[in-house]
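Every protein chain of the complex appears in place save one, which is left out.
Right after this comes chain A.
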């Protein structure tokens, strides 16, 4: 299993693409700034959102029961899944009962987390992702690289090739307008022929038992309203107390995500339409454990806007796939170790701790503090990088004794002066993307002794 450093190295091979990726995401970040600056009390709004989520987390048991009761009253079937497997089995069970072998799906990071597509394909069920970006990565047999912009790592020419192969567009066609039209025609037919649709959930209201799904494309609505069976999968942390609280979150969500004032569609599903079946699957999958980790429970406030990714200097230059988890970037790096500390031990280290993620987060999650705290937990639990541990021990030894420190400093300067090849080689990770600095003639200590003492 390759770690973040190794996977970023692969992404970094194409420098021009890295620059383009970096600039595109920074442009999205700037749009977020512009949109947020138009709201005079943006900071108060963030604070309110954070506090509402705090209230949700502190009373989640009751809110879940309240939501379930209301949803059942509204004619929705409510299911509970402890983990990914149980979620996938529930979805499969619903489809099987209806004899359905084809399903259309709109964006749901939860189903990525549960690897639902793969599981259903194994059961002989065909799944089509209907969000344009998700469709592109699905056809390319890749996971999404960004939670809001799933194929942000792909150039239009590559998308043109994928569409030529799978959807029959003209060879060499790379005009986004024409490619989107190709997908529109293809997916319209899909929407009209699928009896089951699965959607994600942006917000679920405990007070009323309704849930809200936000899209720009209208794909969630097309799928849901044309289907006989609508399944909505949601993590248990998606609840909000009352309907009026939607105002706070809908004001923040898209402004933070893409700089739009709101998504094109913010659909409120309360009851199935006559003759339709509606299901909600409430998924835990580690969330109740994270809730019990005092230092990390705030990560459950996340509303999946992606602002922390767009602003992150590491994400922008390493690409979403380097995080090898469904949710990439800073937020993914504090969520993933909860699920598997060993497999994701590298992620909290994939950060400069600059704090930009924390500054843009619409629900004020202390992301960079949590990255720092995860590092400590991971080292304490023995999942740290062994090479790094040895280097740290050597450094601790050197810094603990002034004598050893002076000798090491001198040795370093001599090596760089007389034997630069010893450090200017590929064994030294620092040298990979930059030159080593000129060695100073003497240390500050030596200079001070000569000139000031």
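Side notes on the structure shown:
The rule we apply is simple: a residue touches a chain if its C-beta (ideal position, glycine included) is under 8 Å from a C-beta of that chain, and two chains touch if they have at least 3 such contacts; residues count from 1.
FYI, contacts and distances are computed from a predicted model.
For the omitted chain of this complex, the UniProt record lists the protein as "LUD domain-containing protein", which is one of "Monosaccharide ABC transporter substrate-binding protein, CUT2 family", "Adenosylcobinamide kinase", "Sulfite reductase" or "LUD domain-containing protein". Of A:118, A:156, A:342 or A:417, it is A:156 that touches the chain left out of the display. Residue-wise, the contact with the chain that is not shown comes from A:221, picked out of A:112, A:161 or A:221.
Annotation: of A:6, A:289 or A:407, A:289 touches the absent chain (contact as defined above). Here the missing chain is touched by one residue of A:4, A:238 or A:251, and it is A:251. Within the full complex, the residue among A:42, A:265 or A:405 touching the omitted chain is A:265.
If you put the hidden chain back, the residue from A:65, A:340 or A:381 that touches it is A:65. Interface residues of chain A with the unshown chain, by the touch rule above, are 24, 27-28, 41, 44-45, 47-48, 51-52, 54-55, 57-61, 64-65, 74, 80-82, 86, 130-133, 136, 149-152, 155-156, 159, 176-177, 179-181, 184, 187-188, 191-192, 216-219, 221-222, 225-226, 236, 241-248, 250-251, 258, 260-275, 282, 284, 288-289, 291-292, 294, 297.
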